[in-house]
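Inspection log for the structure reproduced underneath, given as structure tokens.
One protein chain is absent from this view; the other protein chains keep their places.
On to chain A.
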Amino acid sequence: MEPVELAPTLRPLLESGEKIICIQNKVGLYRDSVRDEEHDNGTVYLTSSRIVYVDQQLPRERSVALHLSRVERWSLHSGFLYTSAKICLHIRAASSSNRIQASLSVAASPTSANWKCVICDYVNRGGGLGKCVLCGVRRQDDSPDLGIDKCRELNVLNDAEQQISCPTCTFDNHTSMERCEMCDGELRHLPPKQTDDVGGIVQHEQRMAVKLSFRAGGSSLFYAALKGALSSLLQDSGSLATVGDTQSAPVVEVWPHRERQTTAGGISTIVSAAHETGRARDVRLKSAFLDLDALTTMANEIVGMAEHIATQLNSPAASKLHKTGGGESDEDSAARVDAFRQYVLDLGIESPVTKDTAGAVFHEELARELCDYLENYVSQSGGTVALVDAYCLYNRAREFTLVYPSDFVQACGMFEKLGLGLRLREYPSGLLAIEDPGSASDALIASRIDSYVQSFGPLTANGLAAMDDCPLTLAEERLWLCERNGQLCRDESIEGVRFYSNIFVQANNNK
């Protein structure tokens, strides 16, 4: 476990490309089945590359993260009576910091990992020889690499060490055998021996187990997400299939064998025909959703591109370039660059919180994410944003995973409770707005409006909206606010409502 960096809103800072998959609160940690008092209650984030524990009480000091690539085996123990459900993770402890990364990258390179001979399918361990031990054919570049765990799963590690010698007849049995194949004598199962990694990189690894105890449920969801994350991680790092899941059974495809259709007629034909239609439908659905997936991948690419452009625009060289660019005035081009930068910044939230990933803590997490996202925007627009505007902006940034208005309002209501830098304010007319309490205090607004009235005379809501660059409804609210505190008075006529400096009260005070 390693310390983790947190955003101001106490969410973990994500690396580029990292996504939050699942969030669960009220989780405690166990180290080697001993309850860890320092990490007893917190929120666990499962991202595409890490498991991050954020402590409830001392988030800055006690939060830790575990890289998924270090997880070797994992299992789920469901809760019973007073025991809460636990996910057990067996970890390869890295003795040097970058070991795991190294082992992954080494495994991916064709020269050193286990590989399967294309001729005889024998799994060779290590790339030292460059040719198959069994048939002597040279290794071809496209022969698939296999992780060590894959080898174990395929039961092809035909090393003597990997077999159990029968104490009675000395027959070398397969490790999975309970009794000897020859004499049916009982086999002594030794504790599983450490397989030597061929690259010699993870040779004397220590093992440890970390348990996540789910005191508020959600373990099965989290477990499913974890399985998915681990398998996709392994696929990304070059291995071919899932590894080491102690519970997963190999998927056996049962039906679509055309050979079975040789018998004509009978119930079997009807059944197989039904399955055939079902299969065809599956294929069609899959191809349809393939396009959607393609769209999503494209969207991610575009977001990446936009970010790239944004960083380029932000670099000092770019601004210099724009300043020296002839033809148009400096201010003009600077404004244009700013606007474009704004568009680009608005483009995307990389890993939006969803109900599926966050579950019970959804609204809290949404509030944190919102705060992260909106803080910049709110300060740019004078400290206040109408809730509707914020909702539109935020949903645009979320791309596909839109959020419900009611959830949004609920999340905004939690700003203050969570101690975030924003707050939700309801004006007497019912208008909701998100405010930065620091930069949008009533006194500030009042003094600003006062200076407007002093210098420009009577003020309409339209005029104020233009001057403050804020929505009309908000401008109205601000004027009403000043009316309520006796600073302004209104004049209603067919031309609309104008607000004047309140000379009634001023004259009265001067008396």
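Everything below uses one rule, namely that a residue touches a chain if its C-beta (ideal position, glycine included) is under 8 Å from a C-beta of that chain, and two chains touch if they have at least 3 such contacts; residues count from 1.
The criterion applied here is as follows: contacts and distances are computed from a predicted model.
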Identity of the absent chain, which is to be given by its UniProt protein name, from "Eukaryotic translation initiation factor 3 subunit K", "GATOR2 complex protein WDR24", "Vacuolar protein-sorting-associated protein 25" or "Mitochondrial inner membrane protease subunit 2": "Vacuolar protein-sorting-associated protein 25"
Touch with the omitted chain, as defined above, among A:Ser16, A:Ser176 or A:Ser493: A:Ser493
In chain A, positions touching the absent partner: 458, 483-484, 486, 489-493, 498, 500, 502-505, 507-508
